[in-house]
Structures are given as structure tokens and as C-alpha cells.
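With one protein chain withheld, the remaining protein chains of the complex are depicted in position.
Every chain is named by a letter (A and B) in the order it is written, and numbering of its residues begins at 1.
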Amino acid sequence: MEQLGWGSITLQILGHFWPVWAALIAVFAVSWVNKQRLGLYGKLFDNWVGLIGLWLVLFWVFTALFAHWIAPFESLDQMAAMKNKKPGWPLPDGTGHYLLGGDRLGRDVFSRMVYGSRTVMSIAPAATLFAFMVGVTLGLPAGYLGGRFDTALSFVANLVLAFPVILLFYLLVTPEIRETIIPTALAGILFLIPIVFFIVLFFSRFEQQPQKLWIYLSVTLVLGLWAYSGLAFNADPLGVFYMDPNLLNIFVSVVFVNSPTVFRIVRGLTMDIQTRDYVAAAQTRGERPWYIMLWEILPNARGPLLVDFCLRIGYTTILLGTLGFFGLGVSPESPDWGLTINEGRKLLSIYPHPALPPAIALMSLVLGLNLLADGLREQSLKD
Amino acid sequence: MTLFIIKRVGVMALSVMCLTFVVFSLTNLEPNLRKLAKEQNNLRMTDAQVESWLEREGYREPLVARYGEWLANFAVGDWGHSTRFREPVLDIVSKRLGYTGKLMFWVMVVMVPLALIIGVLAGMREGSVTDRSLSTFSITTTATPEYVSGVIFTVIFASSAVGLKWMKGSATSATDGITFENFALPVMTMALYGMGYIARMTRASMAEVMTAQYIRTARLKGVSFSGIVLRHALRNALIAPFTVIMLQFPWLLTGVVIVESLFNYKGFGWTLVEAASNNDIELALGCSVVAVAVVLITQLISDIGYVFLNPRIRVQ
Partner (left out) sequence: MAKWDYDGPILEIDNLSISFFTQAAGEIPAVMDFSCSVAKGEAMGLVGESGCGKSTVALGIMQDLGVNGRIVGGSVKYKGRDLGAMSQAELRQLRGSEIAMIYQEPMASLNPAMRIGRQLTEVPMIHEGVSESEATTRALKMLDAVRLPDPKRILQAYPHQISGGQQQRIVIAMALLSNPDLLLLDEPTTALDVTVEAGIVELVKDLGREFGMSMVFISHNLGLILETCDRITVMYSGEAVETGSVHDVFDRMRHPYTQGLFRSIPLPGTDKNSRPLMTIPGQLPLPHERPTGCNFGPRCSYFSDGVCNTNEVAMQPIEGHGAHLSRCNRFGEIDWDARPEAKTGNDKVSVGNTVLKVDNLKKYYTVSASAFGGTGEMRTVKANETISFEAREAETVAIVGESGCGKSTLAKVLLGLETATEGDVLLGDEAIGNLPVQARTPSTVAAVQMVFQNPFDTLNPSHTVGNQIIRTLEKFDIGDTQAEREEQMLSLLDLVKLPRAFATRIPRQLSGGQKQRIGVARAFAGRPKVVVADEPVSALDVSVQAAVTELLMDIQRESRTTMLFISHDLSVVRYIADRVVVMYLGHIVEQGTTDEIFAPPYHPYTEALLSAIPIADTSVKKKRIVLDGDIPSAVNPPPGCPFQTRCRFKSQVANGKCEREVPSVKTLAGGHQIKCHLDQSVFDEMEPVISFESA
């Protein structure tokens, strides 16, 4: 068999992605038809920039979901004969081609790129969500209550922000750390915050409606503590919730690095919104601070926060790439994009093909997130 | 105003101490100490031997006391001894910081004016073709972290694949002398990523200013468009980007580390990575002090600068 030309390479790659195309068409069709009823998400469909962004993001989401069906080879399979071979190189036994070439260990670059999307997709959105929880839980009272509480929290936030990110990663994301209790302790605090958040949320709103309150609280506590025991302490009796200790390290570090910025944003929004008359109206009817923060201020901050959420998933993706680039927290064979870029760059001037696909993949995902955020911002302003 | 600066410097000092204490504690965790002992002697030491070595070297004193000792030494200029490079830490840091300083200088010279111009041109006529294309360019560059753009640029400009060998893929020789060939790639890579964010902030600020009432006043006074942009809008529009530029420094530090590793430029960032990955505690501490200080100083400059640039606050 001979080496494929770029035309056939492109066609075959597009063909491999068929589950993704099917899913994309389905989602877009359903959303387009229902766009009136879908609020801000529906409005996105009137905005070109947002649409392109959404398309790119969903592309990678579905790629991560359907990775098994898309990738022709496994990410760890090595073939000595394929070491550093150019894109479209046929396999020695003639059964196929390495569509984007082989890397220095003879693994299929294309398949590794597809599997690489899984690490990103599984960590980035969740980590960003947690960073938001922390940032909101701390930023709201800092902005609203002000005073010494605000000064102290802002000091700590500035402290974390001033710390060189790389150094923090090198200190936290090491095998040695796992032998101490630090990761478990940090995870313990971190995963508790959403539970506390929801408890306060429901309690402040439904104080006068005891029945509803007990329902919400019990569901929160049951689900929350169950997930908590599994994720943080690996003590889930049913074995459903579990987090790999390595992953936990990365997760905690990424949340830690992102939280101060979210804190600042939420604090700024809070200080701005609390001057409005409806907050004063809530105060004059005797509402307690947590009710005002969670039910009067927070819902009106959702526009800018949603936009920042999308952007922040992008930053987190870049951050994860950086971690992978330095080999922190990932096993050396992992198809993580950052790691593959780093491996590929050593022979970059002669063999560009191992490093370029993951680089472009990462760039397209972050670009998609940025465009999506831009589209959301434009549409939310038109309200 | 002096009271303000004094207060801030005090807070800065406190921050530096807190952060270095955190670094100190983390690098002195049990598993790290054991690893250090084994690396310095014999990888197959028994636990008892590890323990006695640690005691002899003074690692078993209370943490706070050792920190205090380190702090006292640090303050008088004894920054300790690097285990990786076998030289005094202060010497290493100052030499490497100089190299990075040159890199940062060129990055700022390339990045800031370009970013501001792009932002102003895009924002002055919001929604125009210029705006859309420049904005697309800016958004794209914010999606290209240094390891992505570095790779792409190397492939285009320094590899045999595309063939345009205008630049060199490695900047190691730049520590001896900077030339276009060995320095252009690192500078471009860093500048590209930072440019996007600054350009977008500038654009947003400019677009907001152009819709302000006082711009309408100027237009209705009969001022020409270029007059409006240059004389009326610019001064107001550039206040916000200034703070943004200053606050970019923490992220530029990460970028420096990546770029220096990518292009093998033995500056401060490269040193930091070497210290951290080789468990060189003293060097890591020294580097972290410098890094933190740089960030805090730029924050201070940003705050003071903002007050000076904004007449509403400066002149009471």
C-alpha cells in the first residue's frame, strides 16, 4: 500500500468523525426548532459568532463522548515500524493507515489526539464549575458585607493570584504529595463547599415553607454526602463515585488557581448590584444577608458569570495543557494534549506532524469557547 | 499618598512572607525530605540512614524556626546554595533574571504598542469590517497559549517541513548575544498570546468611550473624526487597558517559563523549572521570592498608575 495523499487523508478523517456529525446535526436541528423557548441558549442561534463557537465546543464534547468509535487505534498501541512516519503512511500489514502519522514511539497521532480530548473534557468543565462555586460562595459575602471580612478574603485572593502558577503545580502535583494528607484535606474542604452552598440556598429561601424546605434539604444532603464520601475520601459504599488520586491532585490545583479570579469578579458584580433599589427594598422588608446575596443579587449576575464561565473553561483547558506540557500529574503514556505537544516538540524541526494536531485541537477548543462566550455576551446585552 | 504606599509595601512584605512560608512548608514535607536525602547521598539508603542525615543537616528542627533562619539569612543577602547548580542562589538568580529581563523587554516592546493599536482601530468603529477582522484575530490569539503558538511558529519558520528557515528553533545562543534569528521566535510566541487579551480590553474600552456623551458633544462641536479619536477618546480609553497590562504580569511569568523551556533559553523561568523538578529547595525559595515580588510590584504600579491617569481621582 502506498502513502495517502492529503485529499484522501482529509476525507478519511472526516469520515471517522461520523458519530460527531450525526450528534451535531441532531442537536442543532432540535435547538433551532425550539429556539424561542430556550432562553439565552436559544438566542445564541441568532448570532453567527456564538453559533460557530457552539459548534466547535460541541464538536469536541461529542468527540470525547464517542472517542471509542472514532479512533481507529488505541492510544497506547505501539508499532515499531511506524515510528515518526509521515501522515498517511500505510501499516506494514496493509490493514490501514496512520492518518496523521506516527509519533516517536510508533503510536497513531490521530487516535491519540481523539483520546486526548477525554482528559480535557472530563476535568475542565467540572473544575471550572467548582472554581465558580468557591468564588461565588466567597465573593458574594465579601462584596456584600465588606469590612474586615472582605479585606481578609481579598488579601488571601491576591496572595493566591500572586503565586507563580508553575511553582504551585510543581509543589502540589507531585507523587510525594499524595503520601501526605494535603490532597485529601483540600478535597475534603473543596467538595464540601457545594453542599454548604445548596443548603444555605434552600434554607434562606424556604424558611417560611417548612415542607418544601425539608424536601430540598434532604435530597441535597443525601446526594451531596454520598458523592462527597466517594470523591474526597474514596469511601463510597456503593462504589459509584470515585476519583483517581492523581486526578484529584490536578483537580484541586486547578480549582485553587481559578478561584481567586472568580472571587474578584463576583465581588465586583456584587458591589455593583447591591446599590440597586430592589436590594434596598429587600433590606427594608427585613431579608437576611444570605437571602439577598443568593436570591436577589446572584440571579442578576448570571449574564456576566455565564460568559466568564465559558471563558474560564478555556483558561482551564490551557492550564491543563500546561500541566501536561511539564509532565505533571499525567502518566507518561497518556494521550493528554499538552504532554503530546511536549513530546512532539523535541524533533519538531524535522517531524512536525506529532505535535501539530494536538496543538491545533487545543487551539480550536479554546477558540470555540471564546467565541461562545462572546456570542453569549452579545446576546445577553440585547435583553 | 505616601501613607498609601507605605501601607501597600507593608502588605506586600506580609504577602511575600506568607507565600514563601507556604513554599517552605511544602518543600519540606516528609516525603520531599526523604527524597532529598536519598538524592544527595545514595538512592538506596535505609530509613535510619535517611533519618540521621536529616538530623545532621538540621532538617529536624521545628519548621518555624528553620523558616525564621532562612528568612534572616535571606534578608542579609545569603540566599543559600543551589543543589542543582552548585552555586550560590543569589548569583544564579541575578544572572538568569537578567536574561529573562531582556526577553521581557522585547516582548513588551513588540506586544504593547501592537495590541493597543489593534484595540483602538477595532474599537473606534464598532461593528465595521476592520473591527470584525481585528476582533477575530484577537480572539484567535487568546486561544493560542505559548506551547501552541510556539510549536506552530517553529514549524513554519524554523523547520525543514515548510522550509522557511528564517529563525532558529532554539534560543540557547541568545544568552550570549541576541540576534533576530535566535530571539524572534520566543518573542513572537509570547507576544502573540498576551496581545490578544490586551487588544480585546482596549477595544472594549474604546468602543465604550466612543458611545459616551462627551464624544457626541465633540462631534456636534464640529470636531473631525480623527480629532475625536486622537484628542478626545484616546486619553479616556487607555486608562482601563493600562491596569490590564500591568495585571498581565503573573500570566506572563507562566508564559516565560513555557517559552524558556520550549526554546531552551536559560533564563529565570527555565531556572525555576529546574529548581522545582530537581527538588532544589533553596533555589526554589529564592525564585519564588523574586516571582512574587515582581507580581506584587506590578500590582502596586498598576494601582498608583490608575489613580494618576484618571483625573477624576487624581485631582480632588
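The criterion applied here is as follows: contacts are C-beta pairs under 8 Å (C-beta built on N, C-alpha and C of every residue); 3 or more make two chains touch, one makes a residue touch a chain.
Because the structure is predicted, anything quoted here is derived from the model rather than measured.
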The complex has one chain that is not drawn here; which of the drawn chains does it touch?
A, B
Among A:68, A:104 or A:276, exactly one should touch the missing chain; which is it?
A:276
Would you indicate which residue among B:13, B:117, B:164 or B:307 is in contact with the undisplayed chain?
B:307
Given the full complex, what residues of subunit A touch the hidden partner chain?
208-209, 276-278, 280-288, 296, 299-300, 302, 382-383
Interface with the undisplayed chain - residues on subunit B
1, 3-4, 7, 127, 212-214, 216-224, 227, 231-232, 235-236, 239, 307, 310-316
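Convention: only the chains that are shown with their structure count from here on.
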Residue positions on subunit A within touch of subunit B in the complex are 155, 158-159, 161-167, 170-172, 174, 176-177, 179-180, 182, 314, 318, 321-322, 325-326, 338, 341-342, 344-345, 348-350, 352, 355-356, 359-360, 362-364, 366-367, 369-371, 374
Seen from subunit B, its contact residues with subunit A in the complex are 11, 15, 18-19, 22-23, 26-27, 29-32, 35, 139-140, 142-145, 147-148, 150-152, 154-155, 158-161, 169, 250, 253-254, 257-258, 261-262, 269, 272-273, 276-277, 284, 287-288, 291-292, 295-296, 299
